[in-house]
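Below, a portion of the complex is reproduced, with chain positions unchanged.
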Amino acid sequence: RKRPASGLLPVVEMTRRETFSAAHRLHTYKMNKAENAALYGKCNGLHGHGHNYVLKVTLRGPVSPKTGMLYNLTDLKEVIKTSILDVLDHKHLDKDVAFFKKRVSTTENVAVFCWHQLTTALGNDAFLLAKVFVGETEKNGFTFFGD
Amino acid sequence: RKRPASGLLPVVEMTRRETFSAAHRLHTYKMNKAENAALYGKCNGLHGHGHNYVLKVTLRGPVSPKTGMLYNLTDLKEVIKTSILDVLDHKHLDKDVAFFKKRVSTTENVAVFCWHQLTTALGNDAFLLAKVFVGETEKNGFTFFGD
Amino acid sequence: RKRPASGLLPVVEMTRRETFSAAHRLHTYKMNKAENAALYGKCNGLHGHGHNYVLKVTLRGPVSPKTGMLYNLTDLKEVIKTSILDVLDHKHLDKDVAFFKKRVSTTENVAVFCWHQLTTALGNDAFLLAKVFVGETEKNGFTFFGD
């Protein structure tokens, strides 16, 4: 790992944690009923289930010597709210969100979705986005680095 | 608060924590569409949402001088599994659970439901049940004491 | 513990968790400088320190058979915001809050303050207030039951 060079701005990561509550069901049109049931188990239950998802958005970049900030937290909260929380919170992922019409709503895909939403909403600052973590339970979490 | 009397068995409370993931929607047939929307807000969203519910079951009673236990934890885990987790986990409360066909699935009512399930499953030991806590998010939780 | 009587409404407790960040210093005019330093130790530091306080407000009452709710959570959030968070969050307890001009800002007193603020804001529903918990660190917390 590289050490700090004198005269350069320090580079930090900032992580903002939010939560949202949504319903979903793991079921893909690419497999038949029995295959879906076998692969997804209880997550394939007919009427769906739901989670309190944990979202952690991480930016990485230099600290401004004037403001002492990497990115204004007030702005980041607004970006997360409009691009993710307003779209996913208290919704049914499969029925309410177009992205999941053709993609199964695994948390892997939810993390990828959140990355795309954030890069769009961040605009010129999208290069600062370092990773997006989405936890579906206390035990299972997924991170997408944009790779 | 009363102090321990010599010669009596110590009385303790034991609490077991579990989680389950379920979908639901707040909507009651006792009100019209506009009233439901006004009262329940985003929790009334058409396609529902979901939570990772936290369940805490508390028993209260004397400690056996032979076993050092209030109640065998292995038995309590089985009671909770068959009477609550098998019924609610990875289900849609309103569509999969008969209790909520006629009752709105507020967490208040989920706590009451869990109490009834536990007292039935505990049988002759039901008098040990002291309280049931159900948390719907990190911020909101409800406790029913059987009162 | 009393068991539920048939025909009566179930009585539940609901708890809402919030946080606020504030500065304060433990120092009372009722003691001299040396006594303050001896009693409060590092909490008596000249320029003060601060905490992320955890607030848990608990109501207790019957569940409405119509709405399935003890109290509308949206209303409770507003009550907590206007009566506590708007007054204490990102403030200096001793310098910004009149209640602590004459009272030392121990967390015991913060809990009592929150109770008084809530009973006023709840108005006719104040009888539902069961307890207020205020945590000052991960290790120390205080509860006031209005007694």
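Letters are used for the chains, namely A, B and C, taken in the order the chains are written, and counting of residues starts over at 1 for each.
Following the convention adopted for this analysis, a residue touches a chain if its C-beta (ideal position, glycine included) is under 8 Å from a C-beta of that chain, and two chains touch if they have at least 3 such contacts.
Everything numeric in this text was worked out from a predicted model, so none of it was measured.
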Subject >> With 3 copies placed, total copies in this complex >> reply: 6
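Quick note on the criterion: only the chains that are shown with their structure count from here on.
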**OP:** Take each protein chain as a node, join two nodes whenever their chains touch, and name the resulting shape: line, ring, star, complete or other.
**Re:** line
**OP:** Rotation angle, chain A onto chain B: superpose the C-alpha atoms of these two copies and give the value as a multiple of 5 degrees.
**Re:** 180
**OP:** Report, in whole Å, the distance between the mean C-alpha point of chain A and the mean C-alpha point of chain B.
**Re:** 31
Subject >> Junction residues of chain C, two or more chains touched >> reply: none
Original post:
Which residues of chain C touch chain B in their complex?
Top reply: 1-4, 10-18, 63, 66-70, 72-74
**OP:** Using the touch definition up top, name the residues of chain B that touch chain C in the complex.
**Re:** 26, 28, 30-31, 39, 41, 60, 103-106, 108-109, 111-112, 130, 138-147
Subject >> Residues of chain A defined as touching chain B within the complex >> reply: 19, 21-24, 42-43, 45, 47-52, 89-92, 95-96, 136-138
